[in-house]
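Shown here: the complex without one of its protein chains, the others still in place.
First chain written, first letter: the chains are A, B and C, and each begins at residue 1.
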Amino acid sequence: MKMLINVPERVVADALRGLAAAHPDLLTVDVERRIVVRRDAPVAGKVALLSGGGSGHEPLHAGFVGPGMLDAACPGEVFTSPVPDQMVRAAAAVDSGEGVLFVVKNYTGDVLNFTMAAELAEDEGVQVSTVVLRDDVAVSEDGESAGRRGTGGTLFVEKIAGAAAEEGAPLVRVASVARRVAESTRSFGVALSACSTPARGAPTFDLPPGELELGIGIHGEPGRERRPMMTSGEIADAAVAAVVEDLRPDSPVLLLVNGMGATPLLELYGFAAEVHRVLAERRVAVARTLVGNYVTSLDMAGCSVTLCQADEELLRLWDAPVRTAALRRGR
Amino acid sequence: MKMLINVPERVVADALRGLAAAHPDLLTVDVERRIVVRRDAPVAGKVALLSGGGSGHEPLHAGFVGPGMLDAACPGEVFTSPVPDQMVRAAAAVDSGEGVLFVVKNYTGDVLNFTMAAELAEDEGVQVSTVVLRDDVAVSEDGESAGRRGTGGTLFVEKIAGAAAEEGAPLVRVASVARRVAESTRSFGVALSACSTPARGAPTFDLPPGELELGIGIHGEPGRERRPMMTSGEIADAAVAAVVEDLRPDSPVLLLVNGMGATPLLELYGFAAEVHRVLAERRVAVARTLVGNYVTSLDMAGCSVTLCQADEELLRLWDAPVRTAALRRGR
Amino acid sequence: MERDRAQDGGAPAGAPRGAAGLDADFVVRWLTAAAAAVDREADRLTELDAAIGDADHGANMRRGFRAVTGTLAEDPPATPGAVLALAGRTLVSTVGGASGPLYGTLLRRTGGELGTEAPRVSSAEFAAALAAGVAAVGALGGSAPGDKTMLDALVPAAEALPESFDAARRAAVAGALATVPLRARRGRASLLGDRSIGHQDPGAASAALLVTALAETAAEAAGSPDD
Partner (left out) sequence: MERDRAQDGGAPAGAPRGAAGLDADFVVRWLTAAAAAVDREADRLTELDAAIGDADHGANMRRGFRAVTGTLAEDPPATPGAVLALAGRTLVSTVGGASGPLYGTLLRRTGGELGTEAPRVSSAEFAAALAAGVAAVGALGGSAPGDKTMLDALVPAAEALPESFDAARRAAVAGALATVPLRARRGRASLLGDRSIGHQDPGAASAALLVTALAETAAEAAGSPDD
């Protein structure tokens, strides 16, 4: 698999250099230590939001650093959780004294590394609260596995809790908003092709021409079920059914129609139309729709659907201004 | 090639339905007639900007419809110019009486269809001015071909001329700003893989594993030269050399590091770092950088570099507020 | 290359016998046959376009000619000139790309030359009108034979048409094949420079299909004078 890279070992560092070059108004990047920090951090009187995870999901998380969203992001190697040192250092850099919320996707690696980091940061006097995303309904919560993955829902938590922090809410409140979003959010993903990590240079799994994977995560792993190729409408039927039957929303939802990286926007918008059709059939009202490649798996072709049941407050916070590399409004 | 579609014949209509569903606050979409119009058009006293071209380059152009940029977009079939009927109808819908600027990429099909449309629209009493983008330096202007293609530079023209129109500049002025941008802008593209059109369902050309194409356009066509695979740094050397040696900028530039559709943002930011390195080596100052998939070729892997030499006025207009599906700031 | 001799003055051989020239029905049958040929050959046209263009010529032509047959079936005009003008407008409104305006102009101008009034035109009038249509394509596209475009089939066809419909067919087919070694100077293929050499131009190939359909329609009409 050809890639636009120098050498596999340097992809993350190279991307961080590019991020620094492209967004000097927005970000400070410590390429060596792999920390991306909001330019004006620490912001006095504001709770800080910190997230991170393996690289390869861009724009998540570094693309969401900025006013109204994250204060810091800690990118790990491709598909590999960052190490505690990054989070500890970043927490120290963004903490204004009001404390830091860790936004963590539920993967063993992320949870273990963030847990260690929280302990170390608290040893250094930083107040830490953690929210763990488990939005992927493809995984069952029967205790027979590491549990539901954090996927597209992360964007909703980072945006909405970020807005609450920007408004000046204290840590307990920001954390409770974050948890409320996390609990109100569900996702389901589909792969049409596997992705290739730079280190491996070949697709992470074989997906024959006529087949797709239902219930994938965002790490190039195979899904729960392989099926003969489906139309956009059939995929929307399956994905929305999985999400809605788990979430059972009774108020309008925020909808993220997310591309996995290599699916053209032309196809993604067509898929968004089918998702809207299915939601209408199921009498689920859509308050807001976001379409794009936001929580990706390198060059995987495919998509995911995330719904967040939003009350008035969450909706207001979703609509609040934000200024980041990948999501911007009102600033 | 697997695609997230229903049937190839319906991809454009499906995408337009999705666009309408996702952006009701921003756009009015006539799916049947393939016209995307800014929600509040016609805007009294404002010159309107209208663009269009084949589909498959999303978010170009429909993703750039909204305050501060385009008033209307006319998407054709995939990689096929729209027909004059679309432009004529859209022009009528967005003209406030101040006239309409057609932003046209230099392809025989686009030029012919927009020319016909301009004649027909003027017959209907709409004042039309046209700017033709010819920013791709990979094509020589020796008269032995259809001439330089319009590619990434289109984004700069639409944004900057759109800002001038939003400020209330009259048609002659908006057109002259647009031409100034067009003349100050150059691009160069590279493909790591071919793309697949829905109609054909297979890559538009064969690109063996160890090779890339230099000097591609945005229609899945092969480029001017095939080379053994290069590193990100080498590609930046070649692309920037081609652009800078043609443009010879003597003031700071706007830089677009554009993905062709399937190149992960992780790679694209790494490439942006290399582009910045080469520009620094060549003593070209960068005023602003935009990194992302903006002018694409479906699922092609690759990138393009666009530079626009910007004076104070163009820079101010570039920074002006804009509110569209794909580019947003200050609103 | 062997060519049929023209049999009576400027009128193409193989033209409908008995009847005084070509009527609206003849043109409708031609365009219907052309649409069928385009439909059948769409994949080949797209493959040709994939090699030196953007892989849509077959789809473009199919979409346009389906619209033409649809429109003509709904409400066929009464004169050959009006049929051609309507078909040309339909192509302009449905094809897009380079070929839409160019083929649209070909038919509109040919129809315009014939006028909307005459219910029948002579083969000679038809040949002259088509030559004017082809010239209009060159003017719109800024192109000439040798540029590796549809004109490489259309211009020889128009030149041979006064001789016979079948001569026009053979000239178009030969002209299309002769684009293979050319370097494109117009249209998308021209952006490839020397890499356009060695492939047949898709627009020339589709032009050969249209002229072939014309010759076959004429031959059928000639074979069934009472039709």
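Assume contacts are C-beta pairs under 8 Å (C-beta built on N, C-alpha and C of every residue); 3 or more make two chains touch, one makes a residue touch a chain.
The shown structure was predicted, so the numbers you read here are calculated from the model rather than taken from an experiment.
The chain not shown here makes contact, within the complete complex, with A. The hidden chain makes contact, of the residues A:Leu112, A:Ala241 or A:Ala285, with A:Leu112. Here the missing chain is touched by one residue of A:Arg39, A:Arg224, A:Arg248 or A:Arg282, and it is A:Arg224. Within the whole complex, the absent chain has one touching residue among A:Asn6, A:Thr204 or A:Thr306, and that is A:Thr204. By the touch rule set out above, chain A reaches the unshown chain at residues 54, 76-85, 107-109, 112-113, 115-116, 139-140, 144-146, 149, 197, 199-200, 204-205, 217, 219-222, 224.
As a convention for this text, only the chains that are shown with their structure count from here on.
Relative to the centroid of all protein Cα atoms, the closest per-chain Cα centroid is that of B. Distance from chain A peaks, on a Cα-centroid basis, for C.
Rounded to a whole number, the gap between the C-alpha centres of chain B and chain C is 33 angstrom. The distance from the centre of chain A to the centre of chain B, with each centre set as the mean of the Cα atoms, comes to 28 Å. Looking at chain A, no residue sits in touch with two or more other chains. Contact with two or more other chains is made by no residue of chain C.
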